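Yeah, one chain of the complex is gone here, protein chain that is, but the others are all in their spots.
And now, chain A:
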């Protein structure tokens, strides 16, 4: 080993052993092991100071107060440390490229967080008198105006809580519209094979039979197969555009005409709106109804799995068939909420109160920041970034379809054939390189799918680093180093987790009994 004259090693290999050393604590530098909150309990300890409870006679009635809940006691510094340490075990868009296809993991501006926390938005009760919430109602109306303008649609509902909830709303509107015409013979919804799982799940939940539409060789809806299935028993088509292969449906206007000619409605899954926002208005494509994920295109944070928000826009044909509540503006300029469906075509409520207000503020803040010019640039850069990744990887990986792609590019696992390395292995090796993996094994229409959506908020330098890493992994896989991949990831807080064991004997909560058994065993 070479040393400098203070005795400090200068040979890099002697200081960074390739094997991760065992430590006494199990901690590994900045990766600190953190027990469950329940394992840090001390009776009588508390992280808040509350006033004395005034002595009053109980008015609980016949029910006796509960004896015990079983929550652990921690002081505030312990709680801060607990959640800080846990946060450090997460990858996030704030830390790096998060190229999950169809998820649109773009930068989440902090201005949006600040705006949502203005007391005039965050500290307002949903059932305050309307005279005291005119600004909140104005914000909802303004968000609705942006969404209908960007989509060219006639009406919008802000009620749905997430994308899948928006799908539900759209399919309900389609059903209500058919029923209003007395047309009850329509029992099917057509869904392409490449659709998100939520599409068939939504159609089935609404009582429709789901019929799959095959894809053509070039990754689009098979128009002839679609036409053959259209008929008086079809209520609607659910189509994602751009589709989940990252391709624009070239025949979309013909598709819409065929759907309408058959008396059905055209539902568009707007999950991929980011590719065309500001460049194409869905109404001009013949779409009747579409949900928009504010947590995708309009940058509201994903928060580790929610909350989302899924407004739905409607063309004239379906505009009367909206859920309550909705905001209307009276002649004097004041806003009010319509909260009861009444006897009209509007249908009932889909959740409590008025929608995901906190997300509305964030989305409007994002839209205003970009403006009409900036949103168009968003689509341009999102599509440019995806095509750049596609062009830079197509010689070492196997693109599923010819370009150009839209906001995401799809590869399959043909380039891994015979290597013993799978799509999953590539994803896990990418984690060791400091990237979140792309969407794996979706869409289902190609084998071993790798769907990459860089979004417009990545720099060219960031993309180049990702491309370099992925090229190197593809070449390493082909060189026959399968063991390297199968052991990945090595550098994460946890290595591959046993999902089979988790499902076979589910442990879904901590229990005092299990904790006691563990102590006894040790």
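A few notes on this one:
Here, a residue touches a chain if its C-beta (ideal position, glycine included) is under 8 Å from a C-beta of that chain, and two chains touch if they have at least 3 such contacts; residues count from 1.
Keep in mind that, in the parts below, contacts and distances are computed from a predicted model.
Comparing "Probable glycine dehydrogenase (decarboxylating) subunit 1", "Histidine--tRNA ligase", "ATP phosphoribosyltransferase" or "Potassium-transporting ATPase potassium-binding subunit" against the UniProt entry of the hidden chain yields the protein name "Probable glycine dehydrogenase (decarboxylating) subunit 1".
Across A:61, A:182 or A:418, the single residue that touches the chain missing here is A:61.
Contact with the chain not shown here comes from a single listed residue; of A:144, A:192, A:236 or A:301, that residue is A:301.
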